[in-house]
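Structure in structure tokens, see below.
Missing here is one protein chain; the remaining ones are kept as they sit in the complex.
Up next, subunit A:
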Amino acid sequence: MIAIIDYGAGNIKSLQFALTKIGLDAQLTTDPDIIRQSTGMILPGVGAFRDAMNTLTEFDLPEVLRQETSKGKPLLGICLGMQLLYDKSYEDGESDGLELLRGEVSRIDHSVKVPHMGWNTLTHHNEDSLLNNIADNAYVYFVHSYAVSSYIPDDLISSTQYAGTVPAIVRKDNLMGMQFHPEKSGAVGIQLLQNFGAMLS
């Protein structure tokens, strides 16, 4: 069972529908016991970084996520959920993240339209099982105003171009992030979720 961390952020039903479609059992939850019983965790997210961290903290979830991932359990952060994996964000001031991945989150440059909204292409950097059957230049759906701006190059699996290089898929062992919405990215997104599902035991 995949635990989808349900901390009240926007549309997460679509994610559950997408997982169900490919035969993965998923449960929306904030219950630490259910999260501990899961085989994998997804941290979704839309909205503001600081609010999201505050809500996670209210439910004591940062500690649970750190404990579970330290045992090697896969965690996939989607959109804001990916940004939350990092050390800190400069959205509305400065806020600490979950500090699971090294790096920071900043606003997308004002030289382009913000939010970065729509279908953009992936450029792969590292070989990874997450990219099984995902073509270079495949389109996925992005919608975000902030992006990971500093990161460890080895963690970058795939990127897109929008006022520079935007990390699109990142991974360090069992910690993974997708800046776009795989549940809204057609057949490509479904394949990416399947690739994540294949890691779960």
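Observations on the structure shown:
The definition used in the following text is that contacts are C-beta pairs under 8 Å (C-beta built on N, C-alpha and C of every residue); 3 or more make two chains touch, one makes a residue touch a chain; residues count from 1.
Throughout what follows, contacts and distances are computed from a predicted model.
Candidate names were "Imidazole glycerol phosphate synthase subunit HisF", "ABC transporter ATP-binding protein", "Teichoic acid D-alanyltransferase" or "Metallo-beta-lactamase", and the UniProt protein name of the unshown chain is "Imidazole glycerol phosphate synthase subunit HisF". Annotation: of A:Lys73, A:Lys88 or A:His116, A:His116 touches the absent chain (contact as defined above). Contact with the chain not shown here comes from a single listed residue; of A:Lys73, A:Lys88, A:His125 or A:His181, that residue is A:His181. Summarising the interface, subunit A meets the missing chain with residues 10-11, 13-14, 17-18, 21, 46-48, 80, 110, 113-121, 139, 141, 143-145, 161-162, 181, 183-187, 189-190.
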